[in-house]
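A single protein chain has been omitted; all remaining protein chains appear in their positions.
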Amino acid sequence: MDFKLTEEQELIRRNIREFALKHVEPIAAEIDENSRHPAELFAKLAEGDWMGMPIPQQYGGAGADYLTHIIAVEELSRSCSSTGFTVSIHVGIACMLLLLFGNEEQKKKYLVPMAKGKHLGAFVLTEPGAGTDVMAATTTAVLNGNDYVLNGTKTFISNGPIADTYIVFAWTDKSAGRKGMSCFIVPKGSPGLKPGEHFKKMGLRSSQTSEVVFKDCRIPKENIIGQPGQGMGIAMTGFDHGRVGIAAQCVGILQAALDESVKYSKERVQFGNPIARNQAIAWMIADMATDLAAARFLTYHAAWLKDQKQPFSKEASMAKLFGAEAAMRHTIKAVQIHGGYGYIKGQKVERLMRDAKIPEIYEGTSEAQRMVISGNVLR
Amino acid sequence: MAGIWVYADNPSLTLELLTAASSIAEGLKTGVAVILSHDRDRAQDYIDCGADEVFLLPPLSGDRSAGDYAPVIADAAREKKPDAILVAGTSGGKEIAARVAARLDTGLCGNCISMSVEGDSLVMDRFMYGGAAVQKVAFMAKPALATIPPRAYEPSRPTPGRQGKVEELPAPPISGIKVAGRRGREKRTEDISEAQVVVCAGRGFEKKEDLAMAREIADLLGGSVGCTRPVSEELHWLPEELCIGLSGIEVKPALYLGIGVSGQIQHVTGIRDAKIVSAVNKDENAPIFAVADMGIVGDLYEVLPKLISALKKAKG
Partner (left out) sequence: MREIVACFKWVIDEAYIRRGSGGDLDLSAVNYKISDYDRNAIEEAVRLKEKCGGSITAVTVGVPEATRGIKDALSRGADRAVFIADALFAGLEPSQTASVLSEAIRAGTQFDLILCGEGSSDLYAQQVGPRLAEKLGIPCICYVQKLDVEGDLLTAERRVEEGVEVVEAKLPALVTVLPDINTPRIPGVKDTLTASKKPVVTVTAAELKSIAEARLKTTGITAFRMERSCERFGTDDKEITRFVGALRKKGVI
């Protein structure tokens, strides 16, 4: 048993914290208010190799372990949840799937610019009628000469309006059930690829989300990732990795909620005393700190299992489930501690509370996580 | 024989060091010597102000810097064996003191904040950990060297009729450093180190324009505006000459009013000699309140307009 991070992990955590305080924190409220994707920030992230951290250096990444990437997502999310999440989707899912399932040529052509942060990736699975129920998807890919032709409508696609490389799931043989789905690389500018407009959302507003429509979208047949029919397995692997990222995002949100609550409750004076001296407030903070510690351990453990090449699907779901629900629960408390001020735009806790809702929904709802976990436990 | 030497690169600091030297000379049963590079023709004035001996350093040509005197001072000390050498804590002084100490293989107490004689030895205090702690030091070799921050002592006043010796020191050897040019301070800002009232702006201000409120209060009180390090160094709202603290200016006004100042120790050490310390901060636990005589716990944006009108009313 060893609960210590390595020297490198500690140094990288300190560096990303310094980066976040210098470059992310000052613009977080503005990019939320304007639903803006801060391209300039992502250029800086790329310079520090934060956009391809766990990808080997031969493929343009930094060659760190997955836990280090997770720590970076946590620290970025502590300042801006949208930024942490965009990095998580890009690195944790899009890059990781190309690394794990792409062939050498695909890695050279698509993974290298992504891991260097020059291209942004997206994970394109969800459809209007197919959220948790992936089998209800209708998008198809039909082999036509040397091309696959894709048709269908995807929605709630993170990085949808701005991605350079779309990792897309479509049926190549609907009759084969789970074994009939395949996974494709669709580069930006492919004929028939139509990314939609950024949705107006409750929270996570600077993370760009849209529909992605495929209308007779033609891609070369070598753009299939793995073999035809492997898509479902690839998607599930993507979820496993992505969920640890969402869990890290929640740890960052919880840490920020705690930071803000501690600071405010020591400053805010009512009835002649700082409100932190009231047990009602102090206990909220105790619970917040405890759940933060628990969420962090679950998350780091899942990432550690991944680095040890052990199964981590159940642990990823547990970390995400617990982290998401704790983040929602405690950001509500953080707003409560801030009273009327917490309800005003521009207060960090107000943004934290809006941002905390989506982790209970995306990359598998909390209910879907319970399905995964109970499925594992009751096996 | 003069056992305590002082060296500063300008007249007013030399007089301050004479006061410091006199304060320990008696305890060490010795006299005081001034090493003079400026004001060479005014040796008698320094004798009037407490020097028993004056060592004159030969003038330097314009392309040489004061640091070149280090070997001369070290050689003189090796020969005459003083008990202590006090050097003004300017940047030039701190460099020369360290180099002389190295040449004499002796100890140097940098930025000495107080000194006393215990038995027949010198004991000094200085800050460490950015001012969070006071380090007490004793010297294990002679001479004892120390740098004294400017304005820590009052300038020594003349007592007419004093007698003293004047001695020329040899010219310094050629050094490897050539001065190619000099520039005065680019922007002469007001000197807050002597202000009677200092209003200090801290990180609590949200934007630069709001500093106008601090300025207005300073004007009402006939004082000056200073700031904390983040305000000058990170936000660049005010020039660094107005930055108060361990690595900036030390102030000693009758009244210090910190507005939105958290009270980081590096800052607080720069205001320790203020007669009255007052503060406005919304964080009741801000460290500034622990070192303040009077504190208003409240948002500066609520407090300052009220304070301004109350001060106007008080002025009538």
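General observations
Think of it as A and B in the order they're written, each chain with its own count starting at 1.
Rule of thumb we're sticking to: a contact is a pair of C-beta atoms (placed from the backbone, for glycine too) under 8 Å apart; a residue touches a chain by one contact, two chains touch by 3 or more.
Source: prediction; values computed, not measured.
Across A:19, A:184 or A:362, the residue that sits in touch with the chain not pictured is A:19. Although one chain is not drawn, the whole complex shows that of B:25, B:73, B:86 or B:255 it is B:255 that touches it.
Of the candidate positions B:119, B:160 or B:184, contact with the unshown chain belongs to B:184. Panel shows chain A; residues 7-8, 10-12, 15, 18-19, 22, 47-50, 53, 57, 62-64, 68, 72 of it touch the chain omitted from the view. On the side of chain B, the interface with the absent chain consists of residues 9-10, 65, 67, 70, 90-92, 94-95, 98-99, 101-103, 105-111, 123, 127-141, 175-186, 197, 221, 233, 240, 246-247, 254-255, 265-266, 268-269, 272, 275-278, 289-299, 302-303, 306-307, 310-311, 313-314, using the contact rule stated above.
One rule holds for everything that comes next: only the chains that are shown with their structure count from here on.
In this assembly, the C-alpha centroid of chain A lies 54 Å from the C-alpha centroid of chain B.
Of all residues in chain B, only 282-285, 297 touch chain A in the complex they form. Only residues 263, 266-267, 269, 274 of chain A touch chain B when the two sit together in their complex.
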